[in-house]
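Here the complex is missing one protein chain, while the rest keep their positions.
For chain A:
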């Protein structure tokens, strides 16, 4: 039985610990990005008084002649082709709907789907027209900021440590035990309610804590970063990963490994 109390402590700023040379150009709404009018303006900027001004708080990204500001923390903005994990909150109440859908999907259920179309008011329409999408069974949901999920070719990952993860572009991360029989998929609408083994549970809990530590330290989430973080956390007990000092240590190690891997 463990109970720990501590005083709140301020987190040390990142640059102190890393000594990075390349500093990002961070701006807040209203900051001037450049007075050079030769640039095309992208997302997060607007033209005012012959200057390019930022409209969101984030880092400036420049691709040749296009300047845009990538916000550090945003609500999810849907794009066609995104994978999302969502929870059913409300449903249309019509007779056909009641007869057909009730058996499959209830309020409160989690599903994985792909964005089919985006409306002008920001609403998205989803489809589950593939066997890999559908109702999600047993597992753990972690909600993070959408800006921390890296855009990749695939968002469904089967990690070698023994669990699978779905990195939804909307910030909903779903961690679940790897299903044994991948070939015979029933379309994903029948949930398996058998107890998950203890070993799988440990892997899932550890992954969940790793995801939370990466998010607390504002690191991008993708399969490699999660895997490296998992491996760095193995010497510690699962419940200790969330302690601030251990979290910092693990994420530092992950960051170093990722930098080594890049170049």
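In this text, contacts are C-beta pairs under 8 Å (C-beta built on N, C-alpha and C of every residue); 3 or more make two chains touch, one makes a residue touch a chain; residues count from 1.
Basically, contacts and distances are computed from a predicted model.
Chain not shown in the complex: UniProt lists it as "Exosome component 7", one of "Presenilin", "4'-phosphopantetheine phosphatase", "AP-3 complex subunit delta-1" or "Exosome component 7". Residue A:4 is the one among A:4, A:50, A:96 or A:121 that touches the chain missing from this view.
Only one residue in the set A:141, A:220 or A:252 touches the chain that does not appear here, and it is A:141.
Mapped onto chain A, contacts with the missing chain fall at residues 1-8, 87, 89, 106-110, 136-141, 191-193, 195-196, 198, 201-202, 205-206, 208-209, 237-239, 241-244.
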